[in-house]
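Left out: one protein chain. Kept in place: all the others.
Here the chain labels run A and B in written order, and each chain numbers its own residues starting at 1.
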Amino acid sequence: MQPFDYVKPKTLEEASALLLQHNGQARPFAGCTDLLIRIERGFLHPDVVVDIKALPGMREVAVQPDGHLRIGAAATMNQVALHPAVLERWPLLAEGCASVASYQLRNRATVGGNLCNASPAADSAPALLCYEAVAHIFGPAGQRSVPLEQFFLGPGKTVLERGELLTAITVPPPAPGAVGHFLKLGRTAVGDISVVSVAVLGWPDLGAPSGTSWHIALGAVAPTPIRAAEAERLLGQDASPAGVEAASRAAAAAARPIDDIRASAAYRTDMVRVLTRRGVERVLAEMRAS
Amino acid sequence: MTIKKTTIVGQSFQRVESNAKVTGAAQYVDDLQFGPNLLHGRLKRSPLPHALIKRIDVSKAKALPGVRVVVTGQDYPGLTGLYLSDRPIFAVDRVRFVGEPVAGVAAETPELAEKACDLIEVEYEELPGVFDPEYGASPEAPLIHPNLGEYACAPFIFRRPGTNISNWFKVRKGNMEQGWAEADYIYEHTYRVPQVQHVPLETHATVAQVDGNGKITLWSSSQSPFAQRNLIAKSLGISHSKLRVITPYVGGGFGSKAGVSMEGACVAMALKAKGRPVKLVMSRAEEFYTTFVRQGLVAKIKMGMTKDGRITAMQNTYYWDAGAYTEYGVNITRAAGYSSTGPYYVPNVHADSLCVYTNHPIGGAMRGFGMPEIHWAIEQHIDRMAEHLGLDPVQVRLLNCLKDGQETVTGMPMHPTGLSQCIQKAAEAIGWGKPSQPSGPHKRRGKGIAAMWKAPAMPPNPGSAATIRFNEDGTCLVNIGGVDMGQGTLTIAAQLAAEGLGIPIEDVRVNTVDTDYSPYEWQTVASRITWSMGNAILAAAEEAKMQIIQMVAEVWGENPQDLDIIDGNVVSFATEESIPLKNIVVYGMQKPDGTWVGGPVVGKGRFMPTYVTPLDPETGQGPRAVVHFTTGAQAAEVEVDEETGEVRVIKLVSAYDVGKAINPDMVKTQMEGGAVQGMSTALLEQIILKNGQPLNPTFTDYRIATAVDAPLEMEDIIVEVPQDDGPFGARGIGEHAMVPTAPAIANAVRAAVGVEIDSMPITSEKVWRALREKRGANGNR
Partner (left out) sequence: MRHEISFTVNGERYDITVQSHHTLLQVLREQLVLTGTKNGCSEGECGACTVLMDGEPVNSCLVLGVEADGHEIITVEGLATDGHLAPIQRTMVELGGTQCGFCTPGILIAAHALLQRNPNPSEQEIREGLVGNLCRCTGYMRIIAAVREAARLQQADTLN
């Protein structure tokens, strides 16, 4: 691994200034489970890594007075997946975070790093998309907030500009009675990078023809994690077995996967259908049971 | 050797080295300390699969401060190889696979060495490549080794200069026309196995140092310290006595650390390092495609069967995707040839096993040495034919499997074997014929079985030696040249020595290998160590024991025949006298007349098979092709998700005839570990190559089975039909444990959902695709 320097700023301003100084050759650094591998494989050659873990609020997971969950960008996957409030109110997110790699990796891997790395397969993203999370960004121009759905631009690309840092993600509380599940298909049973992932969140909604409303998000089947809007709409209309089947097909139609060494586009597309149907069926069964 | 009642052999002792391994005390090559003088080696590698080297410019690398050594093929133009000398240490004028070393750098830090490699400029002229063995064997294919005819070569390897075929093993037996005529059903099909990697958790690691006297020491994570000494000494043109190979604990081998792969490069750098030690450790990526991989295979099987299930004829063609150098791989081709029918009696055989050069990673020995690959084809083929004929796969196997005295494919009479028992017991343990309930909707269960055989694949005469020396306190040191890479050699050696000497196992210490002090061992491969080294140890123990008994008998004035050593004491059955070994085994004993007898006890033993004969190059026939075959069977129960194609192995049963289990628990750990490795290759593993470029040389995309993927249940069955020349009747089990796993799983998948997967691995996507095609064909959906 080629040498680089390490700094650990104490304030956001200092961190942002450092990122600007090094002409793009400074990289924010959280759990470094993505970053260090890219450096080691020779894909990145930063002059300096900027450890953001000591910045104020970066490692905190808490429910704010407004009921929204605030996840500091450098909170680890385990912090989120094992947090009592997350398990109780945002269990879909807990499932997504708990599906990442192994327990020891999740002690380092952060939610912010997962999102900033912007892999289409990022496992925290589908759940956060379902919950309509918001990304909070600090940069030379100050603070700004972006709905997570607009945060990703493409594989490895986000709206973050030079000198900007993701500071936190906030997640509004889901509708009452919401049930969610994250389904992940890998090559090995547990801990693989997602070949396909589907997050499904449903809740009772008397205003909807089916009596339910839905958010569905897909991972690893498009340049970014995406919502499956048509599938959501169809389920709002009809959540009967036929409706579920139609919605699952609509989700598959929303996918724009590629062929790669992990799977073909055709397989991924069909797996979106299967996982969506299974996820929706499971959510429906649990909604009925409660 | 008389088989008397044993007290230590047959007992499941804990591994003698396990305390060192659970405390972090066990040292592997990369753990050894060499101080600040250590230089760090890195290799510059070819980015192209096949090209001429037009120019190498190392001047910028040499000029980088902190760089001490830069070497290229010009410095060491010699060729080396185990059975065929076709492999350079660094490419000389041509590169033949992506990752082939073209230069080596040793520098003060790893970072500098890496940087220096980047500064080496190599100009290539790309050549057309060979990426498929069947094409490679055809006359149209570009030649990868134009000088094949000039390489030094073992006499039992039959190469075809002017082609890419570096060995062609033929079997011509019986009368094919008659065989086909007798058949009621003839089925022909092609199966494929990709290149996979062994994935030892410890990658290849070496340190080499050359002292002022020209003495070279190589610390090497190796299965073959003696073979490394032999090949490296010969390729450098130095005396064997000037090269010392030290092998501490080895973090897994599975064949990858047999022979020589990257070790020569480390020695080459050390020779120019002015006495400083040079370390070269493979990264995980390098381990995946630059040392050894398992050869790929295209297998064409044609089999004839009568309607009651008797095999009448087989015509098999094996095209081995052997990679850029086949110095080791040629013998895998040979092993596949002399085992080409699988463990069955087949009267009429036409088999061709072709070792084909390709511009792929180098195929070498891997657990099973060709057998998992050919059994993938044969064992699926038999099931498909059985089904067509409406026969039970277990019964078909029992009908055809080799029985004592029947002729094998090379005309050798089969020795006593427990193969039928293994098939029966495996079937029984899996609940053959009894359906079991799937765990949920869209899931289907199925059971499959596969049988196997495998002989130690080696030259006719590989030798083993052992010595036993006593300490003053009555404990002893066993020196062997066999390597414990996890399979348990140290423990087996201790048990055999303790049994042979009549002392407690706690009193035996077994040393790891140092070629300057350890006695010779050909290589720790071929599942031959318990059998071959075991015999040497028993001989050494016998000699040491006789020295002790004769001394005591002389002092006591007794007949040596009345004395024995029991639990560390010499005892007399005649007088009931007894004396501990302490002191007398070093200082000797004083006789009643005041004079002395004895002296430090040293037992030495050796073993070498002397009876293996050459085979006819045109027919593959001969009196004795191999020393023996270990046989066995595995049965699998799987659950297949009909929608995703995922395959979950519910239960795996292994049953093997090991002759005699020296340590039953360790035999079972081999069965379990091998079966899970076999399962992992069956379901997950493949080096994905695109025009010779490896696309997945990381654990991220070369997945291996984890604790979650391991079967829910495993059962291991030991069958013991003694081997006439094995220690206490023992035969090997190390490799066999993964030979039939993949076809057993494939057969179970087929039983579960009715799809046939011709090419390994059985990925979820392949099952999904096959299910879709099947549904399409049936017109549903």
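The rule is short, and it goes like this: contacts are C-beta pairs under 8 Å (C-beta built on N, C-alpha and C of every residue); 3 or more make two chains touch, one makes a residue touch a chain.
Predicted, not measured: the structure shown is a model, and the values here were computed from it.
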- Which displayed chains does the hidden chain touch? A, B
- Item | Which of A:P28, A:G112 or A:G191 contacts the chain that the document leaves out | A:G191
- Which one, B:I56, B:I529 or B:A675, makes contact with the chain that was left out? B:A675
- Thinking of the whole complex, not just what is shown, which of A:T11, A:N107 or A:S145 touches the missing chain? A:N107
- Message: Using the document's contact rule, name the residues of chain A that touch the chain not shown here.
- Response: 1-6, 31-33, 36-37, 39-40, 49, 51, 78, 101-105, 107-108, 190-191
- Query: Taking the full complex into account, what residues of chain B touch the chain not shown?
  - Reply: 14-15, 17-28, 30-31, 33, 198-203, 249-254, 283-284, 485-488, 665-666, 669, 672-677, 698-700, 704-708, 710-711, 714
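The working rule: only the chains that are shown with their structure count from here on.
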- Query: Which integer distance in Å separates the CA centroid of chain A from that of chain B?
  - Reply: 44
- Footprint of chain A on chain B - complex, ascending: 111, 114-115, 643-644, 646, 648, 684, 688, 695-696, 700-701, 703, 705-706, 708-709, 763-765, 768-769
- Query: For chain A, which residues count as touching chain B in their complex?
  - Reply: 1-3, 185, 187-193, 261-264, 267, 270-271, 274
